[in-house]
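Every protein chain except one is present and positioned as in the full complex.
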Amino acid sequence: MNRFAKSWMSAALCLAIGTAMLFGLPSVMDDYTLIQVTIYAVMSILGVSLGFIWGFGGILCFGQAAFFGLGSYTYAIAVMNMGDSTVPFALAILVPALFAAVIGYVIFYGRLSDVYMGVITLTVTLILFNLINSTAGPEWRIGSAPLGGFNGIPGIPTLNVPGRPDDVLSPKDLFDVTFVCLLMVYLGLRVLISSKIGRVIIAAKENEQRVLLLGYDARAYKLFCFTLGGAIAGLAGCLFANWGAFTSPTIFGLAQSAQIIIWVIVGGLGTLVGPIVGCALIQWLTTAIGTQQTFNSNLVLGAILLLFVLLVPRGIVPSLGSAGEWLLRKLRRPAAAISPAASTAALPPTEQAT
Amino acid sequence: MTPLIETRNLNVRFGGVHATRDVNFSLAEAELRCVIGPNGAGKSTFFKLLTGQVKPTSGQILFRGKDISNMQPHEPGRLGIGIKTQVPSLFNGLSVWENVWLSARRTNSTEQADRITRETLERVGMLALRDATTGLLAHGMRQWVEIGVVIAADPPLILLDEPAAGMSDAEVARTAELILEINRRHALVVVEHDMNFIRMIAKKVTVLHQGAVIMEDTPDRIMRDPLIQQIYLGKKPH
Partner (left out) sequence: MDLAVIVVIQVLYAVASLVIISAGLAVIFGMMKVINLAHGEFMMLGAYSVIGAIKLGINLWVAMLLVAPVAVGLIGVVLERLIIRRLYGRMVDTMLATWGLSLLLVGIVTSIAGNTTAGVSAPLGSFSVGAYSVSGYTLVIIAVAVVLALAIRWVLLRTPWGLIARGTMQKPDMANALGISPSRVYSVTFAVGAALSGLAGGLLAPLTGVVPTMGAAFVAKAFITVIGGGPAILAGLVGASALFGAINQLATFVTTPVFGEVALLVAAIVMLRLLPQGITGRFFKGSL
């Protein structure tokens, strides 16, 4: 299963499914449902950004929402000042990336450990939240864009066709753009992961000492990984601002960061598809809970996170993969005893040497 | 001839321990040296100094005449110093092939890296297990994989910290052969405890004791020296 997951076949399969959804969903869904699916796709991009830096780079960032928020705020402020959305779109990716680069430099070149990464990213998210939340007065504006403080920024102009400011995207167009972005992010990351840079990043997560001894500057690779994650989260933030034409400081909150982590854990750390599955599932669950009164969403999410960490630490996608593989083995050799390796869920199965 | 690697009055202290004392060490290109000493003599610390994992308190380390005493941890690998650590440091979750490939790929294109990886795995006899998950292999095999990882980068200086540890006699002999073969084009410093193994490979041995070099000579003369016998083997000369 591990080999399949890493091969180009699994990437092709996912892309095929994704492309089918891109073209198929609009024809079976009305605009309203399409809008629902769009937000799932937007958040999936965010989830994938964390899934990438955490699952492949070993970087547990407690503040991925910071880059998400920066992306949405940057887009909002820039587009309200510039009119045409092309440059704002680019800025929404670059500003969070730059921010991530600075934080990443402090952490990786300062040789701080995992725990400190968690604390510092948490802290930065709080700083941003505190700062932006307090900008409610009318004196707080950048150009013609009011920051709005805890009220947020309403009425954000939608993306338009580059060069034609009046040709804005319709909900269906936004669905297309978002979905294409998701597929491109997925494809791009798959290509990166199988390239030399990607392999070094993954190796550094396995054993940073050995990567250094081989002559690779692990700090630079981690910085690149983290910055890329910030850029992708920024992209998701920009699309989010477009989706609701609104953004607010809650986006910088701990709750948002917690959600992203939950998607990745539930979906499966170490895969790119996992965060997408986890995100869709949890988003759907949150909406479903929101419509009833008995169970509070914090309660359910907290319980889910807790249960998954305790009982299903690998997440849905890898567990399904292992279960499927186990099933295949049983079907192929029903009479033979199952070797101990197959039942070891913790390690990927491989040829056993004595 | 400029030595390949040289230390001058190298000292390191941490906590209250004087782990390396005024060590003057010199190794020529393609020379093979063994370093021995009782536990706590400072052998692994010495290697850590050479690979930049530990910074010296005073003194110098020169690689082909260039001062490398204060390196970032990734620089020795770039310069051409490879190390197989005492406890194998490998990518346990990756396959044998990938471990060696990552080493080869740093200075080679993908095609060259593929070729070098295959050749290296043949040299260390691990090609058949190329897809095995490294963490699941037996200790002796992991040592060979690590040696493969080190030589795939083709470094002029190779440091091996206890390459024969935990191996059977047959494996030890094979490792000795491998080391001699590597020695044709690379310099090696080998830390070991097994004197039989050392006799198989070394012409010159450096003895460390409490952080300082106390003797440097051929294996036979060292084995016969009464002081060495007393320190290292705990025997009174007889």
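First chain written, first letter: the chains are A and B, and each begins at residue 1.
The rule we apply is simple: a residue touches a chain if its C-beta (ideal position, glycine included) is under 8 Å from a C-beta of that chain, and two chains touch if they have at least 3 such contacts.
Since this is a predicted model, take the numbers as computed values, not measurements.
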item	value
Visible chains in contact with the missing one	A
Touch with the omitted chain, as defined above, among A:V79, A:I251 or A:L301	A:L301
Identified contact with the non-displayed chain, of A:A245, A:A288, A:V309 or A:L328	A:V309
Residue ranges of chain A at the interface with the undisplayed chain	60, 106, 110-116, 118-120, 122-124, 126-127, 130-131, 134, 254, 258, 261-262, 265, 295-310, 313
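Note that only the chains that are shown with their structure count from here on.
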item	value
Complex contact set, residues of chain A against chain B	196, 199-200, 202-203, 206-207, 209-218, 347-348, 350-354
Chain B residues within the chain A interface of the complex	51, 53, 72-78, 82-83, 85, 89-95, 98, 101-103, 105-106, 110, 129, 131-133, 135-138, 141, 149, 153
